[in-house]
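Comments concern the structure below.
The complex appears here without one of its protein chains, the remainder shown in place.
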Amino acid sequence: QELLCIFGTGDLGRTLGQCLLQTGYRVVYGSRRPHSCGPLPQGAQVMSHDAAAQSASLVFVCIHRQNYGFLESLASGLKGKVLVDVSNNLKKDLYPEANAEYLQRLIPGAHVVKAFNTLSAWALQNGPSDANRQVYMCGNNAEAKQAVSEIATKLSFTVLDRGSLSAARELEDFPLQLFPEWRLPLRLAVGLTAFFFFYLLIRDIISAYVEEGKDISFRIMVSLANKVFPIVSLIMLTLCYLPGVIAAFLQLYRGTKYKRFPDWLDRWMLCRKQLGLLALGFASLHVLYTLIIPIRYYVRFRLSAITISEIRENRTTKFDTTMAWRTDSYYSVGILGFGLYVLLGITSLPSISNALSWREFSFIQSKLGYLTLFICTFHTYLYGWDKFLRVSSYKWYTPPGYMLSLVLPSVVLVLKLLLLLPCVDRSLTRIRQGWE
Amino acid sequence: QELLCIFGTGDLGRTLGQCLLQTGYRVVYGSRRPHSCGPLPQGAQVMSHDAAAQSASLVFVCIHRQNYGFLESLASGLKGKVLVDVSNNLKKDLYPEANAEYLQRLIPGAHVVKAFNTLSAWALQNGPSDANRQVYMCGNNAEAKQAVSEIATKLSFTVLDRGSLSAARELEDFPLQLFPEWRLPLRLAVGLTAFFFFYLLIRDIISAYVEEGKDISFRIMVSLANKVFPIVSLIMLTLCYLPGVIAAFLQLYRGTKYKRFPDWLDRWMLCRKQLGLLALGFASLHVLYTLIIPIRYYVRFRLSAITISEIRENRTTKFDTTMAWRTDSYYSVGILGFGLYVLLGITSLPSISNALSWREFSFIQSKLGYLTLFICTFHTYLYGWDKFLRVSSYKWYTPPGYMLSLVLPSVVLVLKLLLLLPCVDRSLTRIRQGWE
Partner (left out) sequence: QELLCIFGTGDLGRTLGQCLLQTGYRVVYGSRRPHSCGPLPQGAQVMSHDAAAQSASLVFVCIHRQNYGFLESLASGLKGKVLVDVSNNLKKDLYPEANAEYLQRLIPGAHVVKAFNTLSAWALQNGPSDANRQVYMCGNNAEAKQAVSEIATKLSFTVLDRGSLSAARELEDFPLQLFPEWRLPLRLAVGLTAFFFFYLLIRDIISAYVEEGKDISFRIMVSLANKVFPIVSLIMLTLCYLPGVIAAFLQLYRGTKYKRFPDWLDRWMLCRKQLGLLALGFASLHVLYTLIIPIRYYVRFRLSAITISEIRENRTTKFDTTMAWRTDSYYSVGILGFGLYVLLGITSLPSISNALSWREFSFIQSKLGYLTLFICTFHTYLYGWDKFLRVSSYKWYTPPGYMLSLVLPSVVLVLKLLLLLPCVDRSLTRIRQGWE
């Protein structure tokens, strides 16, 4: 049974020690106060830093970087040993050099390996199932890395080697990331939402106030929201499929797949998943807003008012079969579209996309994805019906929101149809097969 | 640091090279055009095929099978080396022998290992989290497999050894699969949907047209769909639990668990998960269709018409408490059933079913599953109430759809009750414990 040393009896030190002990290692702690350092895992020894380091060939340095200073005095004792730097910083670019490089500079004789810093003491403590099982590692000495990698594997982590110690900075930035790949899609979503909100606010509510003096501002909360959300959803869904079409035309034009795409296209393609999931969120909101329509006070009032006026004026409206067909159809088509939408979402869950073969994944995301786009577009066309013919739809000479939302999807669907033409499809396939 | 060779600078070659370099291997490419082969990962060398192969003991052949021909000329240089065949085909049974076997035939002196072909260059590029982490491998030489397996493990893949090279065909078919286990359930779902659609179309809509000349075809889109979907869902839910009951009776009859089930039963049992998930999809559609009922034009029109006629004819309907109890009950029971249904779905997510112990999984899927079936059946009985007594329910002498849908669930529930009788349960448990 190998003996490992841990410097620092803090949260991470203790948790790591416990895991190591459980796996069959022996553990010795190095602490400033070996005799008063609080509850440690059962079976571990505590000594001064110096004594602890002596007995082991590998030391986990579970101390905050700002306290590394004292380690310099141990430099001779640590010569030739493997030092595992687990530290993180509170902010990016707080220090000029990475913590691990700083440690290496302090103790040049040791083999510093950066690892384990992406784990959380809390998560480690609460059993393995909940925590992230990937350990990123980097370091300059291959044997040192091998030793750390073996320990990590025994602790049942998956090790991902990231090369030399110069990658330490990158590794130290991992735990500070806050959804980097969601930023662009989120900004886009906020932008689109704001645009359509103000556009429709002016068109529907302010115009009514200015022209007829009617205060229908209460419509903002539900009616307006239930226009903005589906419109943004449809546009963002389209933006998932537009880059694929652009890429295809670019490849056709260039006649080869071996030229890199322009940078903006690359970045766009890499955030389609996030775009799509946000679009699904907006679509879900649209569905919930639609479903609460009938419990709204305003709706109930209006329906009752219609009935009352019909009786008072002794009018009889006839049942309009076309209307019944049309509305039922667009509800039905919407439900179908939403079902497919949710299916796309479910297959993006990592555990499911991992279980799918490449062909299955792209069948769902690409084929069924286009189907979803088509159905959602169709739903909107059915909803619009012949509104585009009526002049009253163009208040203040602006088209209603749903018309704006239909432009992009229609274009993308037509372009995709072009790409599906046998002759175009054939040359595209050949290009994608590596033919030049 | 070991040196590995990659033939072919295409998509997969480049991506694989990048991963290998990141993990600390050195990489040399073999290319037809070493000097004009586009952007390669930093740190890699490019040479002619011959030169590249010489320096390494392991070669990844990242070339399409139809271009393997030229490798024959390198046969002598590749003697004793490990050749990793990563190729896939566009279709099944395109060639008489597996690609890897063909490669082995071309270069008999090399040790061909089939591996990595189920990965996707695209997914590999976009970080490890999204891609499938399983590498299937087969080959005739144990050491060669060991070498490949080590590399794959370092790249943090999980290796699944599938035996000798004769398994290559199977491995090459993996990426071509398109949901094989969903086929039977999907066909069943389509069949049932079609049957009930036409049955109800004739019974409800065509009969109304023929007998009363009323055109209520608009009902197809929502009213009819909202009968077909729940009915199919209920039947498919039952079909998840029927095979378990049949198996139990078979085991009771045979008195042993060591005889294989008939093939059809085995196949049926293996697609219960898919059956259940499709049933959940149909149930979700039922719920959404139910929830949009009150925004339908037809429903609003009818409700308003009833109110109007009540006033015009000066009728007063009394509040019917039984009706209120009954309808509220069946909604409530339906919601409960749907909640459990979704719970069954959530626990089939691979990441969750993996976190559950065998006992927990079967508690949810089996115990709560039967509860779900019971509750959904009860919901339908409550919905039907005393309709079965009224002659008008049997238009054209056919029973309404919900009655048909109740037959199977009722039978399964009764059979399950039989199996739960202490005496039956005891002998079944003994048989399942291996007692003979």
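We call the chains A and B, going by the order they appear; numbering starts again at 1 in every chain.
The rule is simple: a residue touches a chain if its C-beta (ideal position, glycine included) is under 8 Å from a C-beta of that chain, and two chains touch if they have at least 3 such contacts.
Note that the coordinates shown come from a computational prediction; the quantities given were computed from them, not determined experimentally.
Engineer: Can you tell me which of B:L3, B:A51, B:L265 or B:I293 touches the chain that was removed from the display?
Structural biologist: B:I293
Engineer: Of the residues A:T118, A:T347 or A:S405, I need the one that contacts the missing chain.
Structural biologist: Considering all chains, including the one not shown, the answer is A:T118.
Engineer: With respect to the chain omitted from the figure, which of A:H35, A:R260 or A:R312 is a touching residue?
Structural biologist: A:R312
Engineer: Of A:Y68, A:Y289, A:W325 or A:Y402, which one is in contact with the hidden chain?
Structural biologist: Residue touching the absent chain, from the options given: A:Y289.
Engineer: Who touches the missing chain here, A:P175, A:G191 or A:G255?
Structural biologist: Residue touching the absent chain, from the options given: A:P175.
Engineer: At which residues does subunit A meet the chain that is not included here?
Structural biologist: 1, 10-11, 21-24, 38-39, 64, 118-120, 122-123, 126, 128-133, 154, 156, 174-179, 215, 217-218, 221-222, 225, 281, 284-285, 288-289, 291-292, 294-298, 300-301, 304, 307-308, 311-312, 349-351, 354-355
Engineer: Which subunit B residues would touch the chain omitted from the figure, given the whole complex?
Structural biologist: Those residues of subunit B that touch the unshown chain are 129, 134, 142, 145, 158-163, 257-260, 270, 287, 290-291, 293-294, 303, 306-307, 310-311, 317, 319-321, 323-325, 327-329, 331-332, 335, 338-339, 349-360, 363, 433-434.
Everything that follows uses one rule, which is that only the chains that are shown with their structure count from here on.
Engineer: State, to the nearest whole Å, the distance from the C-alpha centre of subunit A to the C-alpha centre of subunit B.
Structural biologist: About 24 Å, centre to centre.
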